[in-house]
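For this view, one protein chain was removed and the others were kept in their places.
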Amino acid sequence: MTARHLPLVDEGALPYEHPLYETLLSIPGLSVVTAPLDALLTWGTKNALWVFPMATSCCGIELMAAAASRVDLDRMGTIIRATPRQGDVMVVAGTITVKMAPRVKLLWDQMPEPKWCIAMGSCAISGDFYRDLYPVVPGVDTFMPVDVYIPGCPPNPEALMHGLLRLQEKIGLRREGKLTQAEYRPGLLDLTKPRVGRLGDVTRDAGLSDAQLEDVSDMTRRDLAEESSEIVPRAEPVREAIASSSQEIEALLRDDFGVTEFPKDAAPLVSRGDHRRLAHRLRALGYAQLIYVVATHFPAKKTDPERFEVAYALRSIGRKSTVVAWRVALAADETIASIVGVFAGADWQEREQFDLVGVRFEGHPDLRRILLPADWSGHPLRKDYAADTAHPPWR
Amino acid sequence: MNELVHGALYGTLIATAILSTIAMGIWFERKFAGRMQQRLGPTIVGPAGLLQPFADIIKLLQKEDIVPRDADRGLFDLAPILAVVCSLGVAAVIPFSPSIIASDLDVGVLWVLGIGGLMVIPTFAAGWGSNNKFALLGAMRAIAQSVSYGVPLVLAVLVPVVLSGSLSISGIVAWQAQHHWFAVWPIVPGLPAFVIFFLAMLAESNRIPFDIPEAESELVAGITTEYTGAKFTLFYMAEYVHTLVGSALGAALFFGGWDGPFAPGLHWMVLKTLTLFVLIYWVRWSLLRFRADQLMRLCWTWLTPIGVALLLVSAAWVTFGGTN
Partner (left out) sequence: MEITVEVQSATRGSVDPHLSIHAYEAEGDLMLLHFGPQHPSTHGVFRMDLHLDGETIVKATPYIGYLHRGVEKLCEKLTYVQQTPIVDKNDYVAPMTNEQALNMAFEKLLNIEVPRRARYLRTIFAELQRVASHLVWLAAQSIDLGGALGGGSTLFLHCLRERELIMDLFEEVSGARFHYNTHTIGGNRHDLPDGWSKRAQAAISQIESRLSEYEDLSLGNQIFVDRMKGVGVLSAALALELGISGPVLRGSGVDHDLRRDAPYHAYDELEVQVAVEQGGDCLARAKVRFREIRESLRLARVAIDGIPEGPICSFKPTRQPTQVKLTGGQAYAALESPRGELGTFVIAGGDTPTSPYRLKIRAPSLHALAAIPYIVPGANVSDAVAILGSLDPIMGEVDR
């Protein structure tokens, strides 16, 4: 069943955890009783692997599909339990990010022994093509032990079932104290060698596991500190009107907002002071939906100083829907007026741009990080931010 | 025979029978659910997956026993044991045949309602003792639900009591054997009372559509969120025991218990009990779950008034005519 070219390894005998049984084992001459009992206990353990799904992304959908009619994990007695206390196998299905990793570790620690972990899919194994990106943990075996790796993006439901069968085989062998087949670990490949090192890697920093545990225990305090208590004002009421054609918009921009240039391949630039007023006007003209707020960073070059550009777009609703877009140029130290008061949807959009690019929105009632953890430093979508920035102790 | 010895002997016998039945019940439920969902259910462990529940239990007994750091240790440990005791205790007064009964109590119905009502204590102890917010919410819901649904349950159970004039369950069954089953005649208080009893029993044993105390999609695993291994096994078993004993009670109170032609009484009792048992799972795997307020509305605006009316109808039946 497994790839036979992999070497046999000694993972250590799997102990029987129950104190009563340990006592029984310590009585000499009882092997007559314990040998068949061993077989029975092993049989029970192997055939009732309940899954605790650590489903974060795409692989989670395939995990669902594996429980569904076509594959039906219940055939081999595998059911999915939502609480870690009743799981035997944690199936890590999906990308684990720096923000999620302490929670995964905590949930793993909450599972009762004996427990196993299956890394399902290339994200859980090595981080896949996200592995060199700032928020992604390059494989869950950098902070918790993995028993079976199931490659794929995502693995088919059949592959998950194969993984569970391999785990059953492994459990049996380990209970008998025999050698098991080595896993085809990503650590064998230089390509996927993460900065923090995988568990069992000799070059791994000895203090790292402690640092990770410390981070886990600090998590709840950080969560509570993240809470915002500010009041966001509701959007101001705006006169409703019917949408207009783009020539009208051009005329509006030219006459009321002093825009002279209308480039063919980009939205017109609006001055920083006028931009909130423009949003207001457009909303009154029927552009009822905020489509995006995108900030872009332009680092300093030989002649140009560092600058930002924030692009906005609004859409009119209903038949012949049109989009109107504009841009605002900012110097490195300038802020831009928030349009949360005009469009409540700008709340998260502006927070995201603040988080990723670092543009400050003046008048935003609650300008906090939204995607990255609160204690993150730097703004990753700036051009001078290295994509593979480290974030100890997780990557 | 000394009543104590008789009770111990038959009690052990009945408890053993119930516990082995629920092992098969778990297997049956999984197969049954599988068939309803276009899949197979357990097939690999043992012939047709028959050994699956045993593998589950053997595995669960080997798991590490975790007690959360801030849990109330005493309550946390006591709750699963109490749950099994309370759910099994009800079985003591249920006659499985004219002779197979652990204790033929004169006030059997009161015993059933009392012990059944005590089930709320282990549930709340588990929720409170776990020191987990999901478990606490589950426990809160369980209390509200048990207290409310206790009322229609009592009202429904009182209908056969009034009709037969006996508080002993074997007395009720014997009365039905001589006359007719209550679910069949008198059909007006009888059958509706059974429906109310069935719904209230589903609520008391936390079965869909009334399973809000353990609502997996909302409260993770409700009161059992923090339980591992052996203690979870006890809860798991108590749930099935409760359902099975509830089915047996329904069969005895409304369907004439062991009464039936051709076959010995025990066969009929088992058949009727298992039919109700299957019905519960049929409902479970077909319906969605109520919200807490809808559950209460159903109880107080429908089941309870109807229950009172049925009680009055049965009193009238007994007083002015009927077969008494």
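Chains: A and B, in written order; residue numbering restarts at 1 for each.
The rule we apply is simple: a contact is a pair of C-beta atoms (placed from the backbone, for glycine too) under 8 Å apart; a residue touches a chain by one contact, two chains touch by 3 or more.
Being a predicted model, the structure only gives us computed values, none of them experimental.
Trainee: Of the chains you can see, which ones touch the chain that is left out?
Mentor: By the stated touch criterion, the chain not on view contacts A, B.
Trainee: For the chain not shown, which residue from A:L213, A:L252, A:A284 or A:V323 touches it across the whole complex?
Mentor: A:V323
Trainee: Using the definition of touch stated at the top, determine which of A:I61, A:L165, A:A211 or A:L252 touches the missing chain.
Mentor: From the options A:I61, A:L165, A:A211 or A:L252, the contact with the absent chain belongs to A:I61.
Trainee: Considering the complete complex, identify which of A:L165, A:A267 or A:A329 is in touch with the unshown chain.
Mentor: In the full complex, the listed residue that touches the missing chain is A:A267.
Trainee: Footprint of the hidden chain on subunit A, which residues?
Mentor: On the subunit A side, contact with the omitted chain comes from 54-58, 60-62, 64-65, 67-70, 80, 82, 94-95, 97, 99-100, 103-104, 107, 129-130, 133-136, 153-154, 156, 223, 226-232, 234-235, 265-267, 288-292, 294, 296, 311, 313, 315, 317-323, 325, 343-345, 347-349, 352, 356, 365-366, 369-373, 380-381, 387.
Trainee: If the missing chain were put back, which residues of subunit B would it touch?
Mentor: Contact residues on subunit B toward the absent chain are 33, 36-39, 133-134, 137, 140-141, 208-209, 211-212, 215-220, 284-294.
Criterion: only the chains that are shown with their structure count from here on.
Trainee: Centroid of subunit A to centroid of subunit B, CA atoms only: how many Å?
Mentor: Chain centroid spacing, subunit A to subunit B, equals 44 Å.
Trainee: Per the contact definition, I'd like the list of subunit B residues that touch subunit A in the complex.
Mentor: Residues 30, 34, 37-45, 49, 51-52, 54-66, 216, 220-221, 224-229, 232 of subunit B touch subunit A in their complex.
Trainee: Please name which positions on subunit A make contact with subunit B in the complex.
Mentor: Interface residues on subunit A, with respect to subunit B: 16-18, 21, 40-41, 43-48, 68-69, 72, 74-77, 81-83, 85-86, 88, 110, 112-114.
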